[in-house]
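Selected chains from the complex are presented in situ; the others are not included.
For clarity, chains are labelled A and B in written order, and residue numbers in each chain start from 1.
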Amino acid sequence: MIIREIDIRLPSRLDQLEPLFEALDFFVSTNAIPPTPAYRLQLAVDEFVANAVEHGYEDGRQGEIGVRVRLDGDVLELTFSDDGAPFDPFHAPPPDLTGSIEERRVGGLGVHLVRTLAASVAYRYEHGRNVVVIRLHLAEPTG
Amino acid sequence: MHIDRIVEKDVLITAVRGRLDSSSSPKLDETLAVIPEGSAAIVLDFAELTYISSAGLRVVLKATKLARSNGLQLVICGLVPQVHEVFDVSGFTALIPIHESRASALAALT
């Protein structure tokens, strides 16, 4: 048996991360997702949901965030959506990772991590929602 | 997440178990803000760290900056493969010495 898809909605609050991770753990263990893509899945959810909660609703509104995970053969497709302020996370250039400890800016790594570890990323604004689609490979492409 | 602090001679070891994410990293941040008098070097033992997000990396970078500005060396040991990958991708492995185990970290410091 596999769970092909799970589609979750949550209010834009950080205390929702715990039940969210419980549901994703259930998905991961039922589908026997290997450790590396399971880690990347968690990381992507962590970074994008936390960003939406922390930066998307500066007006103090309570928003609604969507997290959809779909298993499609060898690919895990994550779709994040939120009704916060329009923001394309892939527009800004990647952070500067060179330079000494003293020169490194603290922060600004979340989007970079996920983008680098994903097979593909995409952003669109649709029906008043930010929609981010991230695809992860289940198996490391060889070669 | 669980934090243990051990002092071995003049090396301050901070061992972290569990998940280091946006909800748990403030606690590590507080712990690492205090460097006891007389410490000569700092080891972050992450052998039992199963997960780190950018919030955790932020705390690690802050602690490294603090150590350097106090003239102390900070090294990390025991990264599981997935955590190691996150350190690689964020460029941290080029900035902070990473050791296999606590023993090799301590050996390198003395």
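Just so we're on the same page, contacts are C-beta pairs under 8 Å (C-beta built on N, C-alpha and C of every residue); 3 or more make two chains touch, one makes a residue touch a chain.
This one's a predicted model, so the numbers in the text were calculated from it and none came from an experiment.
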| item | value |
| --- | --- |
| Total chain copies in the file, per protein type | A x2, B x2 |
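As a convention for this text, only the chains that are shown with their structure count from here on.
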| item | value |
| --- | --- |
| Distance between the centres, which are taken as Cα means, of subunit B and subunit A, whole angstrom | 25 |
| Subunit B residues touching subunit A - in the complex, by the definition given at the top | 21-23, 51, 53-55, 57-58, 61-62, 64-65, 68, 81-82, 85-86, 89-91, 94-96 |
| Residue ranges of subunit A in contact with subunit B within the complex | 14, 17-18, 35-36, 39, 42-43, 46-47, 50, 97-98, 100-102, 104, 106-107, 109-110, 112-113, 116-117 |
